[in-house]
Each structure stands twice: as structure tokens, then as C-alpha cells.
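Below you will find the structure I want to go over with you.
Every protein chain except one is present and positioned as in the full complex.
Coming up: subunit A.
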Amino acid sequence: MATLQLAAALPSLPSDWSAEKDFKAVSPLSPPTSRAIEPVGPHFLAHARRKRHKRTFSEDER
């Protein structure tokens, strides 16, 4: 995927904000919906290959 360019402004870091290694996990994602991907096209084939070999994106790139 191409990199998205966001036209917005990031808020500045509040002076009292602190976190270990400057990262704070807040809450998990909402439960997903289970749906079927159409088994067509080059991108699906790559998905199928990752899934069947239990590989991640970065492993797949090697």
C-alpha cells in the first residue's frame, strides 16, 4: 500500500504526559467481524500463502 498523507495537525504532547518508552497501550480493538475474502487476484494469493504458511508480512517479504 502506498503511504497515506494526512492533512491534519498532531496535538502537542501535554507537559504532564509520560509513559514508559513513551508508549501507552490504552485499550484493545473492538471485536472483529468474521467475513470471507473473495479468493481472487494476486493480493488474495499472497494472503492465502501467508495464512497457509503462518507467515507475517515481514517474513513474507524476505
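Miscellaneous remarks
Following the convention adopted for this analysis, a residue touches a chain if its C-beta (ideal position, glycine included) is under 8 Å from a C-beta of that chain, and two chains touch if they have at least 3 such contacts; residues count from 1.
What we mean here is this: contacts and distances are computed from a predicted model.
A chain of the complex is left out here; the name its UniProt entry carries, from "Hsp70 protein that interacts with Zuo1p", "U3 small nucleolar RNA-associated protein 22", "Replication factor C subunit 3" or "Histone acetyltransferase ESA1", is "Hsp70 protein that interacts with Zuo1p".
Considering the complete assembly, subunit A touches the hidden chain via residues 1-14, 17-19, 21-52, 54, 56-57, 61.
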